[in-house]
Each structure stands twice: as structure tokens, then as C-alpha cells.
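In this view, the complex is presented without one of its protein chains, the others remaining in place.
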Amino acid sequence: MKKGKKLLENSYLILVLLFLYAPILMLTALSFNASRSRVRFTGFSLRWYREMLSDPAVLLALRNTLLIALGSALFATLLGTMAAIALRSMRKLSRNLVLGITNVPMLNADIVTGISLMLCFIAFRISLGFQTILISHITLNLPYVILSVLPKLKKSSNVSFEAALDLGAGPVYAFFRVVLPDIMPGVLSGFLLAFTMSLDDFIITHFTRGAGINTISTLVYSELRRGIKPSMYALSTMIFAVVFLVLLFVNFAPAWFSGKEEKK
Amino acid sequence: MERALIDLKGITKLFDGEIILDELNLSIRENSFVTLLGPSGCGKTTTLRIIGGFERPDRGQVFFEGRDITDLPANKRQLNTVFQKYALFPHMNIFENIAFGLRIRKKSESYIRDKVRYALKLVNLVGYEKRSIDSLSGGQQQRIAIARAIVNEPRLLLLDEPLGALDLKLRQEMQYELIRLKNELGITFIYVTHDQEEALTMSDYVVVMNQGYIQQAGTPEQIYNEPENAFVADFIGDSNIVPGLMLEDRLVRIFGAVFPCVDSGFGRNRPVDVVIRPEDVEILEKEDPRAILHGVMSHSIFKGEMYEMECTTENGYEWLIHSTELHEVGTEVGLYVKPSNIQIMNKPASEDEEAIGVEE
Partner (left out) sequence: MKSKRMKLLALPYLVWMVGFIVIPLLLVCFYGFTDQSGSFTLENIAEILVRENYRPLCLALLLSAVSTAICFLAAFPLALILRSRKIGRGSFAAFLFILPMWMNSLLRILAWQTLLERKGVLNGILTALHLPGQRLINTPYAIILGMVYDFLPFMILPIYNTLSKIDDNTINAAYDLGASIPTTIFRVILPLSVPGIVSGVTMVFVPALTTFAISDILGGGKIFLIGNVIEQEFVLNSNWNLGSALSMVLMLFIILSMALLSRYDSGEGAMF
């Protein structure tokens, strides 16, 4: 009876994984397909990888995507961490108000956030382009950073900061040597979360990009009608492989190096 | 002789290839208060969890009144557990927590209400039905956990270090409560703790465990007065454990001095371990003819009900002594131990038995 249960559980896990990975396997296979066909695999080829590397539109989109993801994540992390620290010393009422508004871009529909930002840019006569995508992504990222940092701050609280001041440290020195190392895990996970959100965003970019600039997502979307170039499959397969390796390394390298610590 | 309620036969349990319990045999009589005592990692909690049905032994069997229940799941066993950190259901109020088991058994609403009220009365928390779990102190949560278990009228109650999270005064209060409850309800208790004082105070039968083995099982008096090996002697209260040589029956040599004792049957010139409790070492005038060993007082601390002192004898051994009379540090004294207060033990036969080394 116990064996049957385990078999059932394992089949379920495999079924869900199959569901999650089927399209990814599909895309990977198509990226190595010799022909353009989306249904038939006609032979192994690296043609689309070569084409991708020589297609300026694809490379530009990749560059934009990475620059925006990195820039917006960095800026949001800086601004968000500062805000989180300041939030702690605010009175409850104003803190709850600020936190309530902070949550809006995370909880609201992306389409509404995108539209509202577009209306705002046009109203303030900021021309749509790279800078508006960047601003929009920062806005989208901020709640994720703040909500990752805040819980860590509660734990370290004022105590260690005050202890450092008491021992003669200046506030700036105390911040960098005492508070920041304490909240670093929160800051890092906030940054990674922000980077990921930005990387995968389509809807907000769609409304705030204006003409003439593309990220990977908007490039894919604009090619939908005309038919996707398989070089996009090659690009996304490559990105996926890189992310997979990086995450694998970040998550498991410490455990491998320090032996099998996580046995229990 | 009452019949056994629980019988453990050859229980072996491994975790990740490490032996936690090794061929454990234990029989527990109905209506007794049994304590499994030992340091952390000795296997006492694992033993309890095997009886409770939360772990399956790798080898061996568990019998409940002679019936093999090794493969019976926890929810079919006629026993209940009070968990270490209470494990109350945080999404239910106190009434619902206590009523949980009764609702599973589909008891009538009026029956449940009466039983819950009765259980709350037993643990001195009448009128707390509607309160939430968060609003209770640790001690109160503990009482609710006990009420939640006993309301089901189990034949056997398992308690896993239930008082571990409470402060000293509360713990002593709860110890008396538990003894009272056991006597009122007539249920068999199996209690796990690492606190030797708690074990001696509460139980009729103490099982001292270490490294997956039972070191000694007996009444609290037997465990305290006649420890069978150095581990038990050391774990149960302070004691002087010294190497000795059994010269013949009722005569042992310690540090060159010969002490009369009451033990026999060890043979001639056999090396043994000798246990002498600190309160059994009597301090005499230096010239007193009864003195067997001589030494100098080397330490003294006032502990309230007595002085804790140390006396260094000629060979360099520091004897731990408890006495209500102060002997100033530096005075030369004589030491004497009554024959009946000298406990002779066999040297540990194997590495396994020698759980902790005897320090000198």
C-alpha cells in the first residue's frame, strides 16, 4: 500500500514537471531544427544560432533587455533599500499608507500599470523610448525590493545600529559595517527578484516603449503575426541555459564546496 | 505482578545509516509512570515516537497488551501524545482544540461540551473555552495540550519533554500537576526528559538511556542509590566516581586506603568503579580514628541548603562533598564513608557501554 502511494506521488510530480517543461523542450528542439517548420523536425542544425548572432534586431533587443533589467534592478535596489530603512523609523500610520501605495504596482494588473505610466509620460511630455521603459521597470521592481528588505530590517532592528553608535562609530560607518551586512540577504534577493521581473516583463514594456525600441518580449510579440523567426528560439534557449547554469551554481555551489552539509 | 501494557521487543532504528536504537527491549506495566531519561541523542524521543506510531522501527516489534501494533498507524492506536512544543492547532480556539479527537470519534455535541469542560477543570483552566491559542502563556498552552490528549481517555499517555520550555518554578508546579493527574485518571504515563531531577521526582520507574541502549531501569531509589555503571551514576546527580580494587567480598581499596563495604560477589582483586555520593562523604577531624583518607579542603561554595566543598586527598583526587557544616578552605581533615554508602560497579565491558568517560 505504501509503495502504491509513493508511485502515485512520483507519477504526479513527473506529470507536473512534464507539463511545465513540455514547451521548453519544444522550443529547444525547434531551435536546433534545420528547417523553419514549427511542426516537423527535419534535422539537426545550428543555423538559427548563427542567424541570431548576425541579426542586429535580435542583438539590439537582447542588449536593451539586459541593460533595462540590470539598470532598473540596481536603481530599484538602491532606492528601495533606502526607503525600507527609512520606513522603519516612520510612524505607523504614515508607514502603512506608504506601504499600501507601494504594493499597488505589484497587486494591480500589469495592463493598468502600463497604461497609467504611458498616460503619465505623455502628460509630462517625456518621449517614449528606452528611458520610459527603464522608469516603468523601476516602478514595477520597487515593491519587490522593499518587501524583501523590510523583514530583514525588523530582525536586526535598531539595536545593533545603536550599539555601533555607542561604540563610537559614525552613522554612515555604522550603516555600512553593521546594518548593511545584516540585511544583505534581503537586498540581494530583492535585486534578483527585480531583475527577473524586469527580464520577463512584456505588458508594461508594451505600453511604455514607444516605436522603434524593442526588448526580447516585444520583439517576439511583434513577430507573432508575421511568424516567429526560429532565431528567437535559439536566443531564448541560450538565455535559459545561461540562467539555468547560473542558478545551479549560485544555489548549489556552496553546498558542493563545503561537502554534504545539507544532508538532513 | 500487573500485566505489561507496552512491550518493545528488539527495536532497532537507523537514521541515515546511524544506529539510534539498538535491539531495545522494554516492558511497561499498566498504570505506571515511566520516565525515559537520558542526554539528547540517546534515543529516548525516538523510542517514544515509535510507541506513538510516528516512526517505524527498522527491526523489532511493538506490542500493546500483547497485540502487535508495529504496523498500526498513529491514528488507530489507543494512546495519545503531548508534544514537545505543545503542537496545538493555531487556527482553532481552545474548545475546538480539545474537542478535536472527540469530533473525529463523532461524539454528540453535548457529550463533547461536557468532556471539554471536565478536561479544562482537570487542568485548572475553567472558562478558557473561547480563548485563542496565542493569548495563552507557555504553561497554559501546556495544560491545553494535556487536556486535548486526556479528553480522549487514552490507555496510555506519551509525554515528550512537555515541561522543557517552561521556567523552573512553573516546571515544578506542573510536575505536581502531572502526578496528580496521573493518580486521578489512572492512565499509564510514559514521560521523556533529560532532567534527572524531574525523572526522580515524578516516576515510579526510570529507564536511563544512552547511545541507543538502556543503561539501567528501575525505581528512582534503585537508580540513585545503586547505579549499575559509571554513566548512570554520573548522569543521576553529582557523584564521586573513582577507580577501586575489590580485595575480597565487602572490602574495597581506593587510593591505597581500604574501605569496608556491603557488596560481594565481585571476586578477589578485581578492578571496579566505585560511586560515592557527595552527601555521603563525612568530614572528620584530622586525628579522628574513624578517618580512612586524609586531605586538605580546597574549595567551598555556599549553595543555600548546603555547602558544596572539595577536599583534595594525598593522591591528588578532589572529592566532591555536600554538607550543611562548613569546613574552611585550607583545613586538614579526615574523610569517612559508611559501608552502605559505597556503591561498587563493574568496569564497563565494552566501548558502547562506556558512554562517557569517568573524569578524575
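Points worth noting:
For clarity, chains are labelled A and B in written order, and residue numbers in each chain start from 1.
Rule of thumb we're sticking to: a contact is a pair of C-beta atoms (placed from the backbone, for glycine too) under 8 Å apart; a residue touches a chain by one contact, two chains touch by 3 or more.
Remember, it's a predicted structure, so these values are computed and weren't measured experimentally.
Here one chain is not drawn; of A:L59, A:M82, A:A163 or A:M184, the residue touching it is A:M82. Of the listed residues A:V58, A:L128 or A:V220, the one in contact with the hidden chain in the full complex is A:V220.
Touch with the chain omitted from the figure is made, among B:N80, B:S239 or B:Q343, by B:N80. Take chain B: the residues that touch the chain left off the picture are 52-54, 73-76, 80-81, 83-85, 87-91, 100-101, 104-105, 148-149, 152.
Annotation for chain A: contacts to the undisplayed chain at residues 9, 12-13, 16-17, 19-24, 26-27, 30, 38-39, 79-80, 82-83, 85-90, 98, 101-102, 104-105, 107-113, 115-120, 123, 135-136, 138-139, 142, 147-148, 151, 171, 196, 199-200, 202-203, 206-207, 216-217, 220-221, 224, 228, 232-233, 236, 239-240, 243-244, 247-248, 251-252, 255, 262.
Here is the rule we go by: only the chains that are shown with their structure count from here on.
Between the CA-based centres of chain A and chain B the separation comes to 55 Å, rounded to the whole angstrom.
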